[in-house]
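Missing here: one protein chain of the complex. Every other protein chain is in place.
Moving on, here comes chain A:
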């Protein structure tokens, strides 16, 4: 069942006997971006991945942002496993029986080099990893790095792995171990994520014939559509549901702040079931065959949760550094960009013949600070606290009020319109009071600014 043959053993011995310039821990979006950039510049790179193959442990929605990948693999559209390019985005605010939606669709998105695609991570990561290998990096799967090795001065000099004789030395280590990374926390260079800085998302893959997906979502060819949904589906917790179209399946899931799960006692699969049964969602997946149930954490702490990004002989990239924009549901692009910038920083240090000290590696942070990654996260620095503290207002009360007003507005029953408007306004004031409404509006505007 498992590849433990002699070929594997020889390869393992070879790898541990060699010395490398850089070790990259993790073959997700960030790790692949880093390893690819380093290998392309001729550095000797070893990349470790605990999964059977790159992607076998990874979960994403998943929207891929073309620009950030293009910076790494210019002609990726030729052979990357892309599902659909997105022509329409829907935002839904839901109560238990209805949704109020904002839809944006544009034929401009049917462009030659589309901006966003849906992907299937387990397939995409395999492809990405192939590019890393082609660039000359050594990729060792089925290997969990268990510990950072440090010298007497605390400088990181390599990693320990769970293989026999599995100590590997290198000039520096790129920690691309994802949101739940163990190495950084075990070495004390980073805190473990806390319940109020991560969301737990559960996700299912629903298979349907292509034509059915295209008919239900009003798509043709490789056009795709995504729905982001918030409201009573998260039972007052900070959270969102999503529905993404792939060629022959639909990715459907919901994620909520871990701290809110523990306080409400809701089950993740219970939420998923309720989302699936919602009258706006059920017809979209009717008759589908589910082929996978996955769960994963998403960093939600934003700017204020970003840890120390570099040190003696190490840098941290992607989700492991909480580089995730929960407001815009962007993570993989921040991961790819931080991985690439970390690699470029290492290349700069190396090309000067300088040692991988914290001072020298600090250019990684400077580069990141100037990129969209930190600038976006800084813009929303107060959003997580607002959403997490006032979650019941934003995820329960307002969606219910909006639905009530919409229904009131649309039902034609002889009530004069002015009276209807007054009724709707009264509901808002009754639920939240004038000062409450004003407070929420001001808080939201401040955090958004």
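The working rule: a contact is a pair of C-beta atoms (placed from the backbone, for glycine too) under 8 Å apart; a residue touches a chain by one contact, two chains touch by 3 or more; residues count from 1.
Just so we're on the same page, contacts and distances are computed from a predicted model.
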(request) One chain of this complex is missing from the view, so tell me which of "Ferredoxin-like protein", "Cytochrome c oxidase subunit I", "Tryptophan synthase beta chain" or "Multiple sugar transport system permease protein" is its UniProt name. (result) "Ferredoxin-like protein"
(message) Can you tell me which of A:21, A:142, A:312 or A:376 touches the chain that was removed from the display?
(response) A:142
(request) Pick out which of A:136, A:195, A:307 or A:439 touches the chain that's been left out of the picture. (result) A:195
(request) Give the residue, chosen from A:20, A:128, A:242 or A:261, that touches the chain omitted from the document. (result) A:261
(message) Touching the hidden chain in the complete assembly: which of A:111, A:162 or A:286 does that?
(response) A:162
(request) Extract the touching residues of chain A with respect to the undisplayed chain. (result) 1-3, 50-52, 55-60, 62, 120-123, 125, 141-144, 146, 161-163, 179-180, 182, 192-195, 198, 200, 202, 204-205, 249, 251, 258, 261-262, 265-270, 273, 290-297
